[in-house]
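With one protein chain held back, the other chains of the complex are shown just where they sit.
The block that comes next holds subunit A.
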């Protein structure tokens, strides 16, 4: 997809400071990145992290951008030398395990990636059961297809928000990708390549408001994907029976640096990554028009069209509200029944954008 979204993401990373992105921005707060796949660049992970308070930390999900070791890194995709990859035991909770950690500087080359192809075949990873019905992962018909690959996603239940990284990667970076997705089940499939390097960071508020982030590991908890998918579909239908959008609707906050307000998308309405990224592009197109070289000449015309048809409907003003994280959100993305909107509607002058 389009490079500007990369740019968006980088800026989002550095500039968003709301609590919901604490996991990305909290570099200096002593949180350690843990790669539960056992792959991490040892140099980037402070081995003193293997400390007694790691019980919580070890289970916190920290998602880094592909190619980055920790949140503060450059978000450029970097091709890591596989030789630098080290394997650490998972959940090194006890100090005694430190010895195992640091002494085993092994080169892990094989098995860097784990069963991400599982998302490809529509079985969908266990963790993503909430998303499954209209999964915004790629559905890959065959394992060797050339469609863009899926992505890591993570879910932080709770008001700390969820960091979800959608990305496709080009073949060259696939080797490095895996190790950068700590505690995340979804791995992309190195064989099926040809994805464009599109990355977006999506920040979301979980509706349930449950507490701290939970690590998600491939294949854990050991529940058949069929079961989680069916449950998700059943939850969704049952909520529709009751007449309100239930936990099945997954609204995810999307921000773009420089935009005066954020948007929310219901991930369940998208069945492919392609759909989602086009939708996001359309959403933010009114803000990106005019940036040099970001869209390229080819895209300009479609953008002006979408700009004209923009939500703003020619008005100078849009209605926004401030949600619990303190972000300005465009009204209308989330169903009216949602608490968000009830409480926080405000009007904002939007004439700057036009």
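Operating definition for what follows: contacts are C-beta pairs under 8 Å (C-beta built on N, C-alpha and C of every residue); 3 or more make two chains touch, one makes a residue touch a chain; residues count from 1.
Quick note on the criterion: contacts and distances are computed from a predicted model.
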item: Hidden subunit of the complex - UniProt protein name among "F-box domain-containing protein", "Proteasome subunit beta", "Aspartate--tRNA ligase, cytoplasmic" or "General transcription factor IIH subunit 1"; value: "F-box domain-containing protein"
item: Hidden partner interface residues of subunit A, rising order; value: 37-38, 55, 58-59, 82, 87, 89-91, 93, 96-97, 100, 104, 106-118, 120-123, 125-127, 129-130, 143, 155, 157-158, 171, 174-175, 185, 187, 189-191, 208, 210-212, 214, 216-228, 230-231, 233-235, 237-238, 241
